[in-house]
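I am attaching a structure below and will ask some questions about it afterwards.
Heads up, one of the protein chains got dropped from this complex, but the rest are sitting where they should.
Naming follows writing order (A and B), and every chain is counted from residue 1.
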Amino acid sequence: MTALTRRWRAAALLAGVALLLAACGGGSDTPTAEPGGDPNQPVTMTWWHNATADPGKSYYQSIADAYRQAHPNVTIEVQPLQNEQFSTKIPVALQSNDPPDIFQQWGGGQLADQVAAGKVQDLTEASRPWIGTLGPAVNNWQVDGRQYGIPYTFGIVGFWYNKSLFQKAGIGAPPATFEDLLGAVQKLKSAGVAAPIAIGSKDKWPDAFYWDYLALRLCSQDVMQRSATDYNFDDPCWTRAGDMVKQLIDAQPFQKGFLATPAQQGAGSSAGLLANGKAAMELMGHWNPGVMQSLTPDKKVPDGLGWFPFPAVSGGAGNPDAALGGGDGFSCSFKAPPACVDFLKFLVSVDNQKRFGELNIGLPVAEGSETAVADPNLKGLVEFRNQASYIQTYLDVAYATSVGQALNDAIAQQFAGQLDAAGVVEAVKSAAASR
Amino acid sequence: MPGRKHAELALFVGPALVVYSMFVLLPIGLAFWYAMYRWNGIGPLTDFVGLDNYRRALQDPAFLGSIRHNAIIIVLSLTLQLPLALGLAVLLNARLRGRALLRTVVFAPFVLSEVITGVIWLLILQPDGLADRTLQAVGLGGLVQLWLADREIVLYTMFVVITWKYIGFAIILFLAGLQGIPRELAEAAEVDGASKPRVFRHITVPLLGPTIRVWAFLSIIGSLQLFDLIWIMTLGGPANASSTMATYMVDRGFRRYQFGYGSAVAVILFLISFGVSLAYQRLVLRRDTAGALTRMAG
Partner (left out) sequence: MSALARRATRPSAYALALAVAATVVVPVVYVVLGGFRTTGQVAAQPVALPDPWVFANYEEVLRSGSFWRQVGTSLLIALLATAATVALGAGAAFGLSRYAFRGREALFTYFTLGLLFPVGVGILPLYLLLRQLGLLDNPVGVALPEAAFGLPITIVVLRPFMRAIPGELEDAAAMDGCSRIGFFWRILLPLSAPALVTVSILAFVTSWNAYLLPLLVLNDPGGWTLPLGVANWSTQYTQDTSKILAFTALSMLPALLFFVLAERRIVGGLTGAVKG
């Protein structure tokens, strides 16, 4: 039968292609960046970054152009990619034999997976002379003490609040302890504020900020740090964090229908609520003013916007000036030429970082560049960041992706009333066990 | 001349077969293979786990819940979308002025991308959004709900959005089918004294049979594969209340960089769809393939 014969032949073709593809698995030696490189060899590098709009887009283009001027033999092909597209394209690109040379890197557990597969260059030796100028943020881009990425922005999470609504409710100073926070919520409700706290529960990670921070306050620094490597959650502090989360949820501080509210996308997002005076505060990262700015009718950051750090928790083993944070960086893929790490050094030089700070889209890390940050709220934030005794990367980034996402899902379920504090710990334990 | 017949068949069916096998069947085959590994998508395939991924999925209450949600959508689609689409198709088939414009309008949602459909409906369904305001304006304020935040309702809300988006497809399919029914048949029946509903029931619907059965098949399979709209609007939430097998697969499998597990879920989804499809073909579509239809009377 012609049709059937065709089918068998097609099947054989399939099998052949499958075997071929299987044979093309990635290599597993750790590629290392060599410092230097022949300045006369023409080099082309591809650069994938996530600034699809200005001011970031032009800024990065200008960096590529400036580097080209200083090193005429190096051409950089800049490709901005929308942020969500990154998580789809990067694993696929890394699977192939010519991934982008320079690509956006958020560090933590995902970086660890990429390193284990040999897809990222070890930059330790090449960056040793200048890595110290970037501060402790670089830890997030290390695996087993070796440096695999370079950060260019790093911020921390805190409470953004509406000063006039606080005044209206008679709240004198921003809450310093967790009890103060609950009290402030009550006062705001009595003053007629329907949504004391805005939260974008639909995206799940805003829920995780609360749990992560309470764990940070309740668990000792040692327990927190080790959890990212041994995934040990036996310490009772983890369950206590969930208990305190429940306390907050029971106080009903959030906006109506918060389970379906996104964090940043458009009109009804939690950022939008805060921007338009419909909520009094939001626990969010350093990017919030920028987001809020685009959601107001006059495109300006609202007057009377303030910032205060996450309150202390009495009796907690953690330090009240520890912070939860994260940032962006870049890595060199396994095929990148030596010019890659040299380019990264240029990218995070103090001058370029100062220019970055002026753009108001992130917080530069290079020592001496924070003077460029003009916004008073962000200035306060950077100060807190630089003086923090310990900065913990968001847990869903610090942990391997499968565990981090499982944690976020479990916390989101707790916010939806489907899981209790013990259940959250159970969920993350079982996710860790099956990775 | 069997040789000639084979040659003709090869000409007609061959190209489609080759293209299809290469680009569609290959990924399916590979998914069966990935499903037996624990793999984060970045390195080589080294961690063989056999059927463990399948076991994990079938024991996960979240996955079982999503299967239930798919079943609910299927039932709702067949019982609610079919009459709606049929009625609208009949309406849009009649000689109304502005029929072309009406057809375009009704079809427009189908043309909108899933992403924008999600963006728009999110704006409409947010608390005190267009939906709530409209209900209040017509005095039905008591019906206002937290459309997307209430775990009990969110799946049904999504069904409304899905219907809005895909009804156009059903309608053009039925329109094409209606065109195959000669006007003379209906007119002859009326001349014989049949009322409009009787003509519809005894002539139109039976002759539309093959088209309806095709639509039902595509609707069932589409409901099993449902992903885009749910993902964009609710991410399967809140707390898995609106998850489908496909959103579960992307959420637990690919978002968590567990490609082996995700592939296993995809295979389960495929096997369920295959079973349903096979049963449907044997039991329902068979009557349509039993020889060229020469039932056209008159």
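As a working rule, contacts are C-beta pairs under 8 Å (C-beta built on N, C-alpha and C of every residue); 3 or more make two chains touch, one makes a residue touch a chain.
As the structure is a computational prediction, the values presented were derived from the model and not from experiment.
*Asks:* Where the complex has a chain not shown, which of B:64, B:80, B:140 or B:176 is the residue touching it?
*Replies:* Of these options, the touching residue for the absent chain is B:176.
*Asks:* Write down which of B:108, B:140 or B:205 is the residue touching the left-out chain.
*Replies:* Considering all chains, including the one not shown, the answer is B:108.
*Asks:* Of the residues in chain A, which ones touch the absent chain?
*Replies:* 1, 3-4, 7, 17, 20-21, 24, 50-53, 56, 79-83, 85, 88-89, 91-92, 95-96, 264-268, 272, 275-276, 287, 290-291, 294-299
*Asks:* In the complete complex, the non-displayed chain touches which residues of chain B?
*Replies:* That gives, for chain B, the contact residues 5, 8-9, 11-13, 15-17, 19-20, 22-28, 30-31, 41, 88, 90-96, 100, 102-117, 119-121, 123-124, 126, 129-130, 133, 164, 167, 169, 172-173, 175-176, 178-180, 182-184, 186-187, 190, 196, 199, 204, 210-211, 213-214, 217-218, 221, 224-225, 227, 246, 249-250, 254, 259, 262-263, 266, 269-270, 273-274, 277-278, 281, 288-289, 292-294, 296.
As a convention for this text, only the chains that are shown with their structure count from here on.
*Asks:* In their shared complex, at which residues does chain B touch chain A?
*Replies:* Checking each residue of chain B against chain A gives 6-7, 9-10, 13-14, 17-18, 21-22, 25-26, 29-30, 33, 40-45, 56, 119, 122-123, 126-127, 129, 146-151, 154, 234-235, 237-241, 251, 255-258.
*Asks:* Write out the stretch or stretches of chain A touching chain B in their complex.
*Replies:* Against chain B, chain A makes touches at 1-3, 6-7, 10-11, 13-14, 17-18, 21-22, 25-26, 28, 87, 91, 94-95, 110, 113-114, 116-119, 201-204, 255-262, 265-268, 400-402, 405-406, 409, 412-413, 416-419, 434.
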